[in-house]
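Below is one structure, written out as structure tokens; comments come after it.
Omission of a single protein chain aside, the complex is shown with its protein chains in their original locations.
Coming up: chain A.
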């Protein structure tokens, strides 16, 4: 058993959400996840799931495609449109190609058929959790950049926008009608505030910022 994986999973307490209308399947999958060391939460329908806040927790979704009421694909579509990037593993007894294509294009981690091999499912779950973890880390970083950006003065943001475009200090000073020294001063301040040491880091941070924020800064 690869310990690092387990420790990683335990450390982050990833949660595997299982949605299947068949109770025996639901229980069996949960048992398998438990035996692999994941925490599970079970739902008999997507509607029941959406009524809770489990989706905000880190982890992944194991979804049965065919269910009474709203299907797995419907839930996927719902999550995508609402901006929730929860990784989804589809599980079906009788999948076909168009269904698979639709699910994968919509960003599913995997599309598996029942009965499924344990390792295949666990790999998929691990991959999904890894994806989720990475996405969450990225989101946290962007969040910190945004927070730092909030501390900048409008002039500093202006200069930051110009700098990330590759403009020279003297060009910026000319454009803004200020002295080059002042530009350098601002530049130093903003780099400190943004907690970057190199221009490259600054540019990456800039690029990581949401477009909306970049535009307001440029303006």
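Simple rule for what comes next: a residue touches a chain if its C-beta (ideal position, glycine included) is under 8 Å from a C-beta of that chain, and two chains touch if they have at least 3 such contacts; residues count from 1.
In this text, contacts and distances are computed from a predicted model.
UniProt names the one chain left off this complex as which of "NADH-quinone oxidoreductase subunit C", "histidine kinase", "Putative sulfite reductase" or "Peptide/nickel transport system ATP-binding protein"?
Going by UniProt, the chain not displayed is called "histidine kinase".
In the complete assembly, which of A:49, A:116 or A:205 touches the absent chain?
Reading the full complex, the residue touching the unseen chain is A:116.
Which residue from A:48, A:93, A:168 or A:199 sits in contact with the chain not drawn here?
From the options A:48, A:93, A:168 or A:199, the contact with the absent chain belongs to A:93.
On chain A, where is the contact patch with the chain that was removed from view?
The list for chain A reads 22, 24-25, 27-29, 31-32, 34-36, 66, 93-94, 114-118.
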